[in-house]
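First up is the structure itself, then whatever we jot down about it.
Shown here: the complex without one of its protein chains, the others still in place.
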Amino acid sequence: MKIDVSFSVPVPPQQAWPLLLDVPRIVPCLPGASLTADLGDNRYKGQATVKVGPVQLTFAGEAQIADIDPVAHTARVIAKGADAKGRGSASATADFALVAEGEGTLITVVTDLQLVGAVAQYGRAQGLIKEIASQIVEQFAANLRSDILARSQEGVAGSDPATAADQSSPQSASASATAAVAPTRELSAFALLWGVIKSLFSRKNQSGQ
Amino acid sequence: MKASAFAYHDPKTMQELNNLLGSLDNIRILAGGQSLMPMLNMRYAFPDHVIDINHIADLSGVAMTPAGLRIGAMTRQRIVREHPLVLEHAPVLAEALHWVGHVQTRSRGTIGGSLCHLDPAAEQPCIAALYDAVLHVSGPRGARDVAMRDWVLSYMTPNLEPDEALLGLTLPVWSGMQGHRVGHGFHEFARRHGDYAIVAAAALVSLDAAGVVRRASIALAGVDVRPVRLEGAEQALVGKGLDQSLIAEVSAMAASIEMMEDAHITPAYRGRLAQTMTKRALTDALNRATGGRNV
Partner (left out) sequence: MSELDQAQTTRHIRVTVNGVHYERDVLTRTHLGDFLRQDLGLTGTHLGCEHGVCGACTIILDGQPIRSCLMLAVQADGAVIRTIEGLAQADGTLHPVQEAFWDKHGLQCGFCTPGMVTTLAAVLEADPTMDEVAIREAISGNICRCTGYETIVDAALQAASRMRGDH
């Protein structure tokens, strides 16, 4: 199943790029996801919980960032996870691309998702899975934007990350630690409410006109 | 197939329920069970905890309040369908329940369960949207009311925090203002009687003594993840004399809204069904309003 999503962040590609590669920092921005181990060499172990309507699925597995091109600002994430109760597995290959958009960056993600085993029954609901994926991405983008804003307010963003790290005082370091978004258990109600607000302005709800 | 193992809880009070909801993960609430049990038996859903709320007192009942017709979440569909207050003040709800499942499922199924399960084609959420119902939610942080417009967050996901539960809903009923008569209609298309609707349409119109529409509400089920109000069509009705040609004109608007698509039904076909069901529902509403009864 192919899933296309995109979102924007208010910093230029040269700044967005290192942020997105800072996996331990951005995984908490992804609703329902948590990092359990950094295996080095751009490989990570983690867990993701997703609600598909009334059903809650939890996958534990590995993700690897490959084909990193720091000039073109593209990368590929290869992830595989298995359901905790042995009901199946999911594997995904996600191609990321960052493109300048005004003063910010447009991030596009093209994902090829495969479900295997009992959990594959949800794969029949393709439209639904795509809607859930885009809601996850919207929440991710919102969290990431808050995170970027918090970091820029501390003067950490807006310069090369190495220098920024030198510049950060103990005070701003602890402030930035608290500003990092806490891992969410699953899609938060806020995220879904945001989805509602967005959908109020989408074509779908302009009924009868 | 049999359900996989889960921890079963049967709280006796709302306090106990709130505590459980706040402390556990991967839960499904068991109300009437007519939607949850098939999912459990087929292992489509596999919650770690099933919370049976059938033992909590005061969650069912039908009463008229100043704000409208209040129905407890655990009220069985069979009771709602036959209740004198529903027949008198919101007969379109009783009519919709004719289409909900079968006699066996209505014995156990609850209106609250349907409103929380939120199958896109379900009839009861459609009626709640028709009336701009207010839903009453309870949780450890207290009680809150949610407008039906804000109730469906996404596919089969109600506006409930993980530790909240639905207590009931209030339908602000359409009373006959002086000289006005209210008519209702409900029509559904499904492959077999009792199946989830492919498309269903509900309509309420209030006509003045001259037959001019003073107020109109049209809601569709089965076209989106949430019931859809045809606001454009409603506005096109108000201030005009209601007749078959106006009905045909506004029903055509039902076909042009954005429809969801699935493996079986194309948006175009769904649109045609929406148009036809809307036309039938409005025709019934017109006939009932001009039949001289205050409904």
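Lettered A and B in written order, each chain numbered from 1.
Going forward, a residue touches a chain if its C-beta (ideal position, glycine included) is under 8 Å from a C-beta of that chain, and two chains touch if they have at least 3 such contacts.
Predicted, not measured: the structure shown is a model, and the values here were computed from it.
Participant: For the chain that's been dropped from view, list the shown partners it touches.
Facilitator: Per the contact definition above, the missing chain touches B.
Participant: Which listed residue, B:104, B:175, B:244 or B:287, touches the chain dropped from view?
Facilitator: Answer from the full complex: B:104 touches the omitted chain.
Participant: Quick one: which of B:54, B:256 or B:290 touches the chain that's been left out?
Facilitator: The missing chain is touched by B:54.
Participant: Name every residue on subunit B in touch with the hidden partner chain.
Facilitator: Looking at subunit B, the ones touching the missing chain are residues 1-10, 30, 33-34, 37-38, 40-42, 48, 50, 52, 54, 78, 101-105, 107-108, 192-194.
Methods note: only the chains that are shown with their structure count from here on.
Participant: Spell out the part of subunit B that touches subunit A in their complex, as residue ranges.
Facilitator: Per the stated touch rule, the residues are 4, 25-26, 28, 36, 39, 43-47, 117, 150, 153-157, 159, 161-162, 218, 224-225, 228-234, 253-254, 256-258, 260-263.
Participant: Which stretch or stretches of subunit A touch subunit B in the complex?
Facilitator: It is residues 51, 53-56, 58, 85, 87, 118, 121, 124, 127-128, 131-132, 135, 185, 189, 192-193, 195-196, 203-209 of subunit A that touch subunit B.
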